[in-house]
Structures are given as C-alpha cells and as structure tokens.
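For this view, one protein chain was removed and the others were kept in their places.
Note that the chains are named A and B in the order they appear, and that numbering of residues resets to 1 at the start of each chain.
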Amino acid sequence: MEEILFGIGISALAGALATVAGAAEDTESDIGSQGDPNSQVQLAPQMGYVHRIYNKAISGEPPAYGLWVALAAGIAWALMAIQYNAILALIIGSAVAVFVQGVYATTAYLGRTASLAKFEQPVYIDILKSVTTVTMAHAFVAVFTTVTMCFLIIEALGHPFPLPLMGLVWGIALGAAGSATGNPFYGKERQYQNYPFGAGLPISASGDIVRYAEAGQRSSLDNGWFTSKGAGPASGICFGLIVFFELWRTILFEPFAAGWGAVIAGAVIIIVFMVIDRMVETWARKTYGPYTTAEAVTEEEATA
Amino acid sequence: MTVKIEASEGGMDHNVMLGIGLVGALVCIYLVYLNTLMSTEVFAFFGGLAAIIALWWGTDSIKNLCSYGLGTGVPSAGMIALGSGVVAMLFATKLAGISPLLVPVGCVVVAAILGAILGFISDKVLNMNIPVMTRMIAELTVVGSLTTLGFTAMVAGTFSFGDLITGATSVFGVEIASYASSVIGGCVLATIFMLGAIAIQHPFNACLGPNESWDRTQMCAIECGALSMIVIAIMSLAFLSLPAVVISFVISIILWGWSYSELIKLSKRDAFAWLDSQPIREVGGEQ
Partner (left out) sequence: MSALGGGSAGGEGINPAASVIALVIVLASVGIAYVVYPAALIPLIGVIVGGVLISFGVHFVPVGGAPAAMGQAPGIATGVAMLAAGGGLAGLFGGAWAAEMGIWVALGAGAMGGGLLMAITCLMVNVVYVYAMGIPAASGKVDKDPITGDTYEGYRSQGTEGHGLPFISYVGGVIGGILAGAGGTLIYLELLSVYQEALPSFLGMTPEGMQTLAVSLAGIFAVGMFLVAAVLTAYNITGTIEGPHDPKFKRWPRAVIGSSAACAACGLVAILLVVI
C-alpha cells in the first residue's frame, strides 16, 4: 500500500513537472517562432512584408526537444557517473543543453534571414540579442523539468531505461504534444490576428502576418506574452495529462490481472477522452453553427 | 502555402566533397586508434574531427536530396540517416573482435549497404522517383554512421565494442567495473544520436532560401559539428582522464569559436542589411 501511495505521489509530481515543461516548451517555441507557423515568418518577406519576428528554424519541435532533453540527460548522466550530486548534475546538464539551444537558435535566425536578402529582409541584430536570451530562459525551464521528471521515473519508479534514452523518448513526446497543441494558436490567432476570429485563414492570405503592434513594431517577445495565455497552458495540460495518466495507470493497475489491469485502464482512459472529444466537437457545431446557412447553400446551388 | 527550396549553384563539386569527407573522416577515426597503440587517451578528439568532416560532406548530400522536394521537412532526412547509421555503426564496433582496424571501414561498408537498400525503397518502392535519391540516402547513412562512430570514439577514446560496454564506477574511491556505466550501457549513444540527427540537417535547414550560399552553409556545418564536440567533450568526463578531456574541450572551443565568428562574417556578407535597433523597412511602401 505504502509503495503504491509513494508511486502515486511520484506520478503526480512527474505530471506537475510535465505541465510546467509543456507550458514553457510551447511559449519558447512561439517566442522563437519554431515549427510549422514559422513557414509564415519565412514566407512573409517573399510576399513583400518585411518583419521583425525571430526565425528559429532549427527543425520541428519534436526532434529539437529530443536533442535538448537527451543532451541534458546525457551530460547529467555523465556527471552523475563521476559522483556529482544528482541535482547539480541535472542543473548543469540543462544549462549546457540550453547553451547549445541558444547557439542553434542564432545560427538559424542568421542563416534563414541572410538567405532572404533577395526580398530585402535585413538582419536585425537587436532581435538576436533580446529574443535569444528569452527563448533560452524558457527552454531551460522546459528542459530542466523534463529531465528531472525522467530522473524521477528512473530512480523512484524503477523504469529500466538509462537516463539519456529516457530523455530522448520524453523529449520527442514533449515536442510532439507541445507543437500539436500550441501551433494553431500561434499560427492563426497570433500571426494573423487581424483576420476574423472563428475562421481558418484563407490560403490566399498566407504571408500577410501582423508586423505592427499597438504601438511600434511587433516583437517576438509579444508573441510569448500572447500565447502564454492560451496555447502555453493548453500544451502544459496536454503533456502533464499524458505523463500523469501513463504513470498512474501503470502504478495503480499493473498488479491486477497479471499486468492486464494497466492495459485495460489505458483503454478505458482512451475511450473517456474520445467521448470528451466528441462532446467538444458537437458543442462547437451546435454553438457556432455552419459558416453558411442551409438556405444560402441551396440558393447557391440553385444559381449554379 | 509552402516555401520553394532552392539550392545554391557553385561551390565544390559533390564528388570531390564525397572523397574529402570519406577519406578525411576515416583517417581521423583511425587516428583515434593511436590511443590504443600508445596506451593513452589524449587522441580522443580526432573522433570529433571525423564527425565534423563527415557532417561537412553530409550537408551537401542533404542539400542535393532536399532540393527535389520530399513533401516533408529537411529534418526527416537527418532522422533516417542517423536511425540507420546508428545500427550500422554499432554492428561495426563489434568487428573489433576480429581486428580493431576493420571497424571504420566495416562501418562505411555496412552503412552503404543499408543506405542503398533504404534509398532504393524510398525511390522505387515508394515511387518518389527522385533520380539522386538512392545515392544520397546511401551517402547520408554513411555520414550518419561515421558521425556516430566519430562522436562515440571521442567520448570513449576507443571504438571497439568490448571497451564500449565496460565502464568503471568508483564507490568510495574504489574502482568497480560495471556495464551500466559504459558508453553503451548508459546509452550515451542516445545523446550522440540526437546530436548527429540535428547537426546533419541543421546547416541546410537553417540556411535555405533564395540567397543560400555554399560556403556559408558549409561553415554552418563545421559550426554545428564543433558545437556538438564541446558537449561530447563534457560528456567524456565520465570515461576519459582529465588531461584528455581538457585537450578535447579546448580544441572544440577553439574550433567552435573560429567557425562561429566566420559564420557571422559570412552572414553579414550575404545579408541584405545588418541593422541594430532599426524599424521595419517597408519594401512595398504601403505604410
């Protein structure tokens, strides 16, 4: 019993760490403009919209976070192997990983922006100085919490994977959850803030991103300010739920039915989420209704 | 709406780069073997140099491949290269049981076979119909395996399987041999894998665009490799003696500092303008 309680406590702690990680990860990627919405930052100058937005084209978030977390885990593992204190090792590992992240971010901005010279997009050095440090700070929060979570899962819950492999697995999962949840909010709601709410962006409008702020010019830091109120927490909840339920179902139900308990619990949780999703979907259909009413459609058909 | 991928013309001929990359990386990996011959660890850094040379070559391969438009991002090519490269590389380290000198050559041969199969599958079975695909995927797999082999040699000071699976932990000052604290047992390979997977795709992914230039992209490749070397040097603290680690670390820092400043100079050269705290320059003059 006590062992199970301990396990549940660790699951809750790991879930909490994952929630922080998810929120920080998404905010970091939105400030730096990483992942799919970055295609618009890249496209804008070609359409004649020169901007002052960061262009952190390192790769998609899943491989990038796979590297940062695996790197932090690898260095922490190496330092622990020479008898460093575990917490110190995790912090040094995360710090080195964030240094690497910062360097990659600057080379991505310089590289992509310099290659856009044909469209008269200048390199703004002040962006490099002000935004890189902020993304590094958010990345540190995301990387440190994730690698701590991996350490807890191994040391307290006894998972067989070594720390670097665990870091790779959860780093990629973190990037997948954060990019999937956070990208549309940054891509549509923030980059195309001046387009109507409640509708997707017309394909013809691609590239016309918002470049001016209430006063002055939009900086990438404002994007973090905006997305940390919507997509950031949502990504945090997403990754937190994933980690918590993954651990919780195993610890609580694995003793039942020779291990099948955890599998059945997983299936039940999946079905519950599926039902919630269906409710969300029908709520949206009922509340928002179709974009064109049925009469309009039939009229159109009649004229056609 | 997608961005057209344009690869720069000019630069060095790809076949020449292949030759330099292959021979250079192999020579550097063989130089790591000096560690065994002279029973020292200070030559570990040659592994990192091998990885840089391999990445320098692989960047051009990825550029050739991705200029055709794969339908998915540049990073995926890095993933498939390292995913199969690490399989070939681990197999090759086992050849050390026959002769340690077989390892680097065996690594290239096995990776080339695997890569050719993967390239054939993507080109013909999946109907991608990209003329250079088979060759480039094969090259990328070789690059991936040489990169992981180089970094592994750098972190451990050796590339034979027997040495990679044994480590030593000291408990209260007493050295105890343990598999768990070895390069493979601790799965430091996972970190090396991701370092290589990002470093191989980043230079072209970061520099692509209409004004991409050959020397800037290649300098970025050297920079990525040197940056990875720095962290590999830190990780080698767990396996190598302090002087060897310091030598690796200092060499990587110098190499990285040089390549990073060169990269900034080249970016300055290619950029449309280099502005500090300036407003948006309206091209269309709408505002």
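Everything below uses one rule, namely that a contact is a pair of C-beta atoms (placed from the backbone, for glycine too) under 8 Å apart; a residue touches a chain by one contact, two chains touch by 3 or more.
If you're wondering where the values come from, they're calculated on a predicted model, not measured in any experiment.
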Which of B:86, B:195 or B:280 touches the missing chain? It is B:86
Among listed residues B:184, B:207 or B:251, the absent chain is touched only by B:184
Of the candidates B:68, B:258 or B:274, the residue in contact with the absent chain is B:68
Given A:6, A:212 or A:288, the correct residue touching the omitted chain is A:288
Among listed residues A:36, A:120 or A:222, the absent chain is touched only by A:36
Where chain A meets the left-out chain, the residues are 35-43, 57, 59-63, 159-162, 165-166, 168-170, 172-173, 175-177, 179-189, 191-192, 197-206, 230-231, 234-235, 237-238, 241-242, 245-246, 249-250, 254, 258-260, 262-263, 266-267, 269-270, 273-274, 276-278, 280-281, 283-285, 288, 290-294, 297
Against the hidden chain, chain B presents residues 1-5, 66, 68-77, 79-80, 82-84, 86-88, 90-91, 94-95, 97-98, 110, 113-114, 117-118, 120-122, 124-130, 162, 165, 178-180, 182, 184-187, 189-190, 193, 205, 208
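By definition in this document, only the chains that are shown with their structure count from here on.
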Distance in whole angstrom between the CA centres of chain A and chain B is 26
As the complex stands, chain A meets chain B at residues 39-40, 42-43, 45-46, 48-52, 57-60, 63-64, 66-67, 70-71, 73-75, 77-79, 81-83, 96-97, 100, 103-104, 107-108, 110-126, 161-165, 167-168, 171, 203, 206-207, 211-212, 217
Touching chain A in the complex, chain B uses residues 1-3, 73-75, 78-79, 167, 169-170, 180-181, 185-195, 197-198, 201-203, 205-212, 216-217, 220, 223-224, 227, 230-231, 234-239, 260, 263-264, 266-268, 270-284, 287
